[in-house]
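All protein chains of the complex are present and in place, except for one that has been dropped.
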């Protein structure tokens, strides 16, 4: 199995609903340093899993739609607790959509699975991984 | 699959038995920077894998039982070569025990597997992963 | 010159005033991973710059006063653009106050200068350093 | 499952064939910081996955055969696009060969799978993992 | 003293002249992960050292002029041994030029000194720092 990983980040405000979150129920924020891993069992004729230029651009666009926002007021996330886990899944789903719409070109369709990791500090992160 | 990771550390003295260890047969020591990954296929109603507050506290307590010790004189590790691999397994087993005793609360029981990584320097680490 | 460094973090929401900030004029947020460096030309009789337990605790308390907040509504920062630079200076000033009030114990007064670095992502940080 | 990871690096020049590579079609270069993970379901009697001394030495020798080279002129890579993915696979294959030739000693044969990650910058890496 | 740091990278091929370089006399290459630190004793009215958008863009352009090149054939570096030290100085000098040409806007002229660090692997780096 081959994996290609690219890194980018976004910075948001949000708050959580539920006593389990303690002081994080108040409006606060986070930088998420995001690692996106693309996986495939085979390489294409050029020797790559994915066009890393398109991959970087596509990830940047998806994170750009969240960057510099207050997620509590983001229509597309309405009613969701935007935990790190939920945001990892959100990025995953949007990337699957982009791949379906050919954003990664032809060899994007050879991607079998992805793992999205959101690093929220030097001591915590959350990931979602699944088949494309 | 969702993963949540928390990081902490502990600092110990120990020595190894066996020629394969060369100079590490003498009493020396290590800082282990520990990454604990909790994995689950689903999130709870709050949108989390685990209460990260309880998880951080529980990991800190388990590492605290090893921290600032000479492992050669630790009754609970008697007769063991406390290699990085063995210590990763030790932390795993103690965390499984803690989950069984409800240390992570109700959603702790939704954790399906864990991976414990002990980083012993900038160039080496060891992990143990398994089902809970 | 000796330096001791400790690391901690805080997570906040805020917005900036001024066209130079572009989309960061909207409410967003950040994780700041904070490095505090304490400097002294000499060590005390125990061979340390500062009691690292007290230093860690004091830094944690100062960052705790900012953690999980919307800085736009923080009375102590009223009228300020809470840029990374300004926040580095804020942490510096509060730490100088704490040292003056003996928070670091007697050898806290031997600290000659400090540098506070706020890492806001994997690609950007800001610092303030000065004499105590 | 146990994993042991060691890190080393190598520095090479190369160029790529194919329009997908854009400016990287010109002769350029890279530092690859390499993480090699050795995996086994059981530890040997000493409590280890592999003799980390032999593992470090073997990895260093394999990377040394690539280090300080222009890969475009490397006979063993003739006709290949030496992408990060391809190089990860190359290191994997050479390490399997070395294990077969007893380079990791007797317990090298207990290694069930490996993952080779080549970090090419702070924002990109590629891996190959497979059964030994 | 305030410092703002931004990070970017470039990937080049080159060779060195001189026996001291051993095998690095052959054509090889490197990824340089570059940290640029801008320093000023005062902040402007917006609370910043420099417009980080312009700073990031300017650094990216300067590194882009070196990226994906064989430095042995780069006219602007003719006759130079392009060691990490020399390249750190080259980036510094080009950034001073850019500041002089208003690339960082008005507050770019408030920058008093800079430090350029080129990280060439996980175990080595070189820097040049000086007054602007």
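For reference, chains read A, B, C, D and E in written order, and residue numbers begin at 1 within each chain.
By our rule, contacts are C-beta pairs under 8 Å (C-beta built on N, C-alpha and C of every residue); 3 or more make two chains touch, one makes a residue touch a chain.
Just so we're clear, the structure is a prediction, and the values are computed from it rather than from any experiment.
Looking at E:1, E:96 or E:126, the residue that reaches the missing chain in the full complex is E:126.
Listed for chain E, the residues touching the missing chain in the whole complex are 16-18, 20-22, 80-86, 88-89, 117, 122-130.
Within chain B, the residues in touch with the undisplayed chain are 7, 9, 11-14, 23-24, 26-33, 67-70, 120-123. Interface residues of chain C with the unshown chain, by the touch rule above, are 1-8, 43, 46-49, 51-53.
Going forward, only the chains that are shown with their structure count from here on.
Matching CA atoms, the turn from chain C to chain D amounts to 180°, rounded to the nearest 5. The interface holding more C-beta pairs in contact, when C-E is weighed against A-C, is A-C.
Measuring from the averaged C-alpha position of chain A to that of chain D gives a distance of 27 Å.
Remark: chain B and chain C have CA centroids separated by 31 Å (rounded to whole angstrom).
In chain A, the residues touching two or more other chains are 7, 122-123.
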